[in-house]
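Only one protein chain is missing from this complex, and each of the others stays in its spot.
And now, chain A:
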Amino acid sequence: MESERSDSPPSGSAPVAEVFNSIRERSIAENSMVVLLQGLQGEVTTVELRNESSARGRVVNVDAFMNVRLDDVTYKDRQGKSSQLQDMFITGRNIRYVHIPDHVDIMKTIEGHLAKIHRVRNFGSKGGGRKEYAKKAK
């Protein structure tokens, strides 16, 4: 239905951040801290799960519900046993912590990702664009 704008090419060397394709996800995300996790796309981080296991890998995508896709994952189960996984999907509900890499500037990441969301929202002509909410009368 909605055109798939801002879709990234499949696993390129420099991953382009994807923006959601649904209005609902955009609204949910921009009002919560999930935007920070979305800005982490492309970074290697550790995600700790509620079941005491952890997964360290590169963040491919995070959606508004905090579901996370990771690439090149080292998964350590609660006993400490490691295994290598190429691709992993973690349900948002199962996440306890996400480690933020030291070099990430939080404010910049959040502002950058919010700008991407707003760019998608305003895609189109200057006066038009997707009418996701009523615009202030000029």
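Here is the rule we use: a contact is a pair of C-beta atoms (placed from the backbone, for glycine too) under 8 Å apart; a residue touches a chain by one contact, two chains touch by 3 or more; residues count from 1.
Keep in mind that, in the parts below, contacts and distances are computed from a predicted model.
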| item | value |
| --- | --- |
| Protein name (UniProt record) of the chain left out of view, among "DELLA protein", "U6 snRNA-associated Sm-like protein LSm3", "MICOS complex subunit MIC10" or "Large ribosomal subunit protein uL10m" | "U6 snRNA-associated Sm-like protein LSm3" |
| Chain A residues that touch the omitted chain in the full complex | 31-34, 36-37, 50, 66, 92-93, 95-102, 104, 106, 110, 122, 133, 135-136 |
